[in-house]
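Heads up, one of the protein chains got dropped from this complex, but the rest are sitting where they should.
By letter and in written order, the chains are A, B and C; residue numbering begins at 1 in each of them.
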Amino acid sequence: MITLNDYLLVAGILFAIGLAGVVVRRNIIVIYMCLEMMLSAANLTLVAFSRFHLVDGAPDYAAQSLVFFTITVAAAEVAVGLAIIVALFRAKQSVDVESVTKLKG
Amino acid sequence: MTSYNAASVVLLLPLLSAFFILVLGRTVGTTVSKMISVGSAALCFVVSVATLGVTNDSGVLVSFLNVGKLHADIGFIIDQQSRGMLFIVTFIGLLVHVYSLGYMKEDKAQSRYFGSLSMFMFSMTGIVLADNFAMMFMFWELVGLSSYLLIGHWFEKPEACEASKKAFLTNRIGDFGFMIGILTLWAASNGELGFAQLRESLSGGSVSGPLHSAPAWVLTVAAIGIFMGAVGKSAQAPLHVWLPDAMEGPTPVSALIHAATMVAAGVYMLVRVSFVIAASETAMHLIAGVGGFTALFAALMAVQQNDIKRILAYSTLSQLGYMVMAVGLQAGEAGMFHLYTHAFFKALLFLGSGAVIYACHHEQDIWKMGGLSKKTPITFLTFVIGTAALMGIPGLSGFFSKEEILGAAYHDCGWLFTAAAFTALLTSFYMSRCVIVAFFGKARSENADHAHEAPLIMTAPLMLLSIFAIASGYGFFSDRLQAMVPHAEHGEGHYLVMGVSIAAVVIGAGLAFFLYNGKDKDPLNIKLFANRFYIDEIYAVIVKVFQDRLAWIVSGLESIFADGLVARLPAAIACRVGKTARAIQSGHLQGYTFALGAGLILAIYLVVQVLPKH
Amino acid sequence: MTVLLGSIDLTFLAISLAKIIVLTFMVILPMVAYSVMAERRGAAIMQDRVGPNRTNLPLTLLGFKKDLSIFGMGGLLQPMADGLKFILKEDFTPKHVRTFYFWLAPALTMVPALLTCAVLPFGSELNLGFLGLAHPVKAVIADLNVGPLYTFAIASLGVYGIVLAGWSSNSKYPFLGAVRSSSQMISYELSLGLAIVPVLMVFGELNLGKIAAAQDADGWLVLPLWGDGLSPGRLLLWIPMLISFVIFTIAMFAETNRMPFDLPECETELVAGYHTEYSSMKFALFFLGEYAAMIIGSGLAVTLFLGGWSIPFGPLLGLGYTPGATPLWLGLLHIATFFAKVIVFILFFIGVRWTVPRFRYDQLMKLGWLWMFEIALANVLLTAVIMWLVPLK
Partner (left out) sequence: MPSVLFYLFAAITLLFGVGVVVARNPVASALSLVCSFTGLAALFISLDAYFIGTLQILVYAGAVMVLFLFIIMLLDIKAAEGRQTNYATAVGGLLLAVLFTVQIAMVLGDFKEGNKTLADQTLNLGAAASKTSLNTIKDELAEGTLPDAKLMGFTLFDKYPFQLQVVGLLLLAGTVGVVVLSKRDRGGKEEVS
């Protein structure tokens, strides 16, 4: 049968994939997608814990509320982030993170 | 009206008015600004008249600054001294406001002028109401600031600029001493700043305060320090140099600040804290000596001045010297009484001189006037009344107060009495000279020839003030106005003192009449007096020789130690370290993320695997 | 492996499979085919033409004298012929396209449209006691408690097909069509979602089956004339419900790229929009997807506003739904009612297409953002106020 650990492991691997993606990829849009993936991995752990931690026989909806807020904030973040990417592209004609190293020390 | 309400209204109204004018003055226009300023002054006057009937009280208005042992509250103290002073300040303030409406009619920056006036009113009432040294000091500085603003009102004139700077800097020297005095007291009394608490601490009454047991030299230092504040603000020698120059400001300002109120603040403060001064014999002698010296010294200089306002300025110095001397002779009440009468007649004289200047198209040299008695009769009459009061002609207010001081000097110290008596003679002489030269004879210039009487808005305050100049010495008046009148029994020598003072008046006036009647040029020519004993020049040399050298040395030290070792060296080190360390900041997102991930893994490893095992 | 398989409920799986196959392949797809036919005939009638009327059973091929017309109506076999033609035509893939996505796009249009029908209650329940089933079978594939949300979620995936089609075609007109389409769909999704919020508020329910059942018992939302529907609160709510219905319908037109909102594929500007480069079966899939979306949309509108499978005045006529005790014939009648309503709605779709002229693109966006969105929002507020002032029960 499927245990809580199975879900957590899936979430952990998904997070790891996302992290690797952020490190490996240079396309800023893909990096953004990987960030979303990491956020979703965190959401999966929250939902899993919510289901396995029953409150009065029902899932713990406080955790799911947190997921709800995460999704909302992520949506807002994506909108603003993409607008920034578009502005960046207008300025640099590129979405490669290697092209935006102006702020180095 | 409770004392609390009165104090807050008197304090807040001018502040609000100043704030409003300075912030919105440009937007609402000159007329509104003027109305607000004059209105606030009038309201303050009404309130302070109402305050005359209020019983003694003190308290805290705003809890302002409470850090550790330092308790600097905005408080108030209402007693006979502050009530009387408040009346003088608001009354003369109101008159000057009204007078300024006429005098400053042509000015371009009236908003700023009236805003500054309101600000001055705020600061001055703050000093009067202060119940502790911190508040006193804050408003002391505010008075300095507003005085600076008002002296430099015509800042496009280089003299006005210089004069305002000079006043400010000279005051700062005195204030430095004042601060030392306050801090000494604060430290010696274990963190007390309130006058009442200090008095109690000093008296060693019910609770034997730490100040009571403080060594004598501490109290001497404190008293002399505090006196230095008064020296600066009340323009006593050797810091008197700023006051004559301050006459560059508009004449109403001179009347308000440099005759009646601000310069009197020093005396007021000394009387307020006379319990501290009384604790130190040395300080008292010093104060009396400085006062007497200033009185004589300034009178001598006044004898050879030609600018009508400067004559009055030196006369103010001399009279302030009287008051300080009285404080030093432990006759603070006599000093306050003189302050009170002097405020009226000196304000009258200054406003009168303003009217004269106005009449002569901004001509200030008395040798270019003459024959004004016919052209400007009201000004002439009121000016003469003021002069008479200042000279101390019997029956006028000046006579009573001056006589009190002379009496105190006579009882205490022989040579101070001599100096004071001689000063009285000189006062009589130079004031008569001024009146004779300016108002009699024939017109000595075009401007004086075309002189015309000032408008009613300027003469009305003159007339009102002349009533006070005549009558304020009588008990009927002074009691109602809560002035501090010494009611001591006149001891032996009372008639001698009176005789001497009358004789001084008569001799001085006679001498002046004999010398100056009908003259077109000054028959006397005493370079030393005319050039004010070369004090300014001496200061200039001192500054040049000593201060510049010192500054040069200090600058060198500073560039080695402060700039080099303290600032440049660490900066260079930080710069180098930063240059080395910033290689880490490659700007590559992937590198950062890798570090983040590696750190995360390490952190989890430490927390989950390593930590529980220990 | 046995453990894995043991956790599966075989009966449930079989019934679900049956429902899926029946609904999708035996109902929706034929309906799609015949709505194309209806569209052509309807257009012909409105334009005073004849339309396709000659495709019959091709008996002549077998040597008969005359083709056989079904029900005596010519042209009823036209969809079959069309389908055959689509399959048999050459499947041409231009050289400049991104092949993988070019092939993926049509499928991505078709699949979400069909997936959506999973939560549509197409009937009350079927008493299949004669097959040995203890409980009556609910006439819905997945009885989810988040029905409308599921519909929106899946429908929002439909945009991928169009966007990918336009982008992978690697040519100007399809790309413009795709951009238009996606922004149009995103814009109108807002009004669509907001339009059903009042409905959900009234029912306090996210289960489409329960919504339909409630309408059966207490009157449809746009026809509240029996049961609780006659209470003052419900009668007053009739106003916002009507507004919701209108907004929902209009937004549905935009979502399915139907006239007057068919800007993504408008011939006069973009040749054929996002499917310009497509031919043969891939084109057919777009076609099918579009009509399937239309049918599902109609189904949703019918379920939410028009009582779903409910027969008008059903409870009064004794044709209402009693949970667990509905006879088989009544169950079948409910299913028939549902599809009858859907067909009427589709005919309405077709009628509008040949009645209203096409919008300009800026007008379309303006309408969506400046009017529909605000009205829908205000409508939510209006509903809330009415529900607050006049309690429903």
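Here is the rule we use: a residue touches a chain if its C-beta (ideal position, glycine included) is under 8 Å from a C-beta of that chain, and two chains touch if they have at least 3 such contacts.
As the structure is a computational prediction, the values presented were derived from the model and not from experiment.
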Statement: Among displayed chains, the one left out touches A, B, C
- prompt: In the full complex, which of C:Trp103, C:Tyr160 or C:Phe313 touches the chain missing from this view?
  reply: C:Tyr160
Message: If the hidden chain were put back, which residues of chain C would touch it?
response: 3-5, 7-8, 101, 104, 144-146, 149-150, 152-154, 156-157, 159-160, 163-164, 167, 175, 178-179, 182, 186, 189, 204-206
- request: Considering the whole complex rather than only what is displayed, give the residues of chain B touching the chain that is not shown.
  value: 590, 594, 597-598, 600-601, 604-605, 608-609
Field: For chain A, residues in touch with the removed chain
entry: 1-10, 12-27, 29-30, 32-34, 36-37, 40, 43-44, 47-48, 50-52, 54, 56-59, 61-62, 64-65, 67-69, 71-80, 82-87, 89-90, 94-96
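The rule is simple: only the chains that are shown with their structure count from here on.
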Task: Take each protein chain as a node, join two nodes whenever their chains touch, and name the resulting shape: line, ring, star, complete or other.
output: other
Query: For which pair of chains is the number of C-beta contacts greatest?
result: A-B
- request: By CA centroids, point me to the most central chain in this structure.
  value: A
- prompt: For chain B and chain C, what's the span in angstrom between their mean Cα positions?
  reply: 91
Task: Averaged over CA atoms, how far is the centre of chain A from the centre of chain C? Could you give it in whole Å?
output: 34
- line: Per the C-alpha means, the centres of chain A and chain B lie apart by a whole-Å value of 70
Query: Any idea which chain A residues touch chain B in the complex?
result: 19, 22-24, 26, 31, 97-98, 100-105
Message: Per the contact definition, I'd like the list of chain B residues that touch chain A in the complex.
response: 578, 581-590, 593-594, 597
